[in-house]
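Following: one structure in structure tokens, then a few remarks.
Left out: one protein chain. Kept in place: all the others.
Here is subunit A:
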């Protein structure tokens, strides 16, 4: 439990990718994820791979952190590859031994899908590796701002998200403390039949709820005392600003997309 107190994947750094405006990163990743599905030739895949690897290296995030983000999906990638190897029966037979009969089409498709999946995971995890959750929340608030016009409470949502983020470590610590207190009284959370484990969670959640409400009351009072009046006219500690580097990155990415559609197979 102690190790899981550090959740999230953010790796502090000073690279170009770290310094980019979070809105730029989210926008580019959004369009990247869409364009990945348009790639269908070796050249177009290479364009995408080069772009993703270039982002990875400029971010200077140590490779082991990136690999850690990929661990849960390695299995899926390999499974998909093997599935295609066995199931897709197109092209010529390139390997035939006992029950193993692999076709060139299967190998190619297996590779293509695995690389597509790998790229999606790599690029989206680069976002969370180089951007703090609070920056992402700020960016979401800013990007949802147009919804204000249809009376969607954007500011309130962002406020709730940043309060939530702020309290994750606090409440995790509290959960840890309560579960230790219960464990010292002989409660066993880890072993035993499911029924007993469920029972063990009850005395953990009750104090958690009560203290969360107490904290909320204190925080609300503190905010009121400091004159909090909602989103109208509120200034910010962290201002988001589009800089020259953001524009350059947008231009570069536009070139990547253009290149992808040039190298795509249209037949």
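Annotations for the structure displayed:
To be clear about the criterion, contacts are C-beta pairs under 8 Å (C-beta built on N, C-alpha and C of every residue); 3 or more make two chains touch, one makes a residue touch a chain; residues count from 1.
By definition in this document, contacts and distances are computed from a predicted model.
Of the candidates "Riboflavin transporter", "Ion-translocating oxidoreductase complex subunit G", "Cbb3-type cytochrome oxidase assembly protein CcoS" or "Fluoride-specific ion channel FluC", the chain left out of this view carries the UniProt protein name "Riboflavin transporter".
The chain not shown here is touched by just one of A:11, A:43, A:113 or A:143, and that residue is A:113. Taking the complete complex into account, A:165 is the one of A:107, A:143, A:165 or A:259 that touches the chain left out. Residue in contact with the omitted chain (choice from A:97, A:209 or A:266): A:209.
Considering the whole complex, the residue from A:9, A:24 or A:44 that touches the absent chain is A:9.
Take subunit A: the residues that touch the chain left off the picture are 4, 7-9, 29, 33, 69, 72-73, 76, 80, 83-84, 87, 109, 112-113, 116-117, 120-121, 124-125, 127-128, 133, 136-137, 140, 156, 159-161, 163-165, 167-168, 171-172, 175, 194-195, 198-199, 201-202, 205-206, 208-210, 212-213, 215-217, 219-221, 223-224, 228-230.
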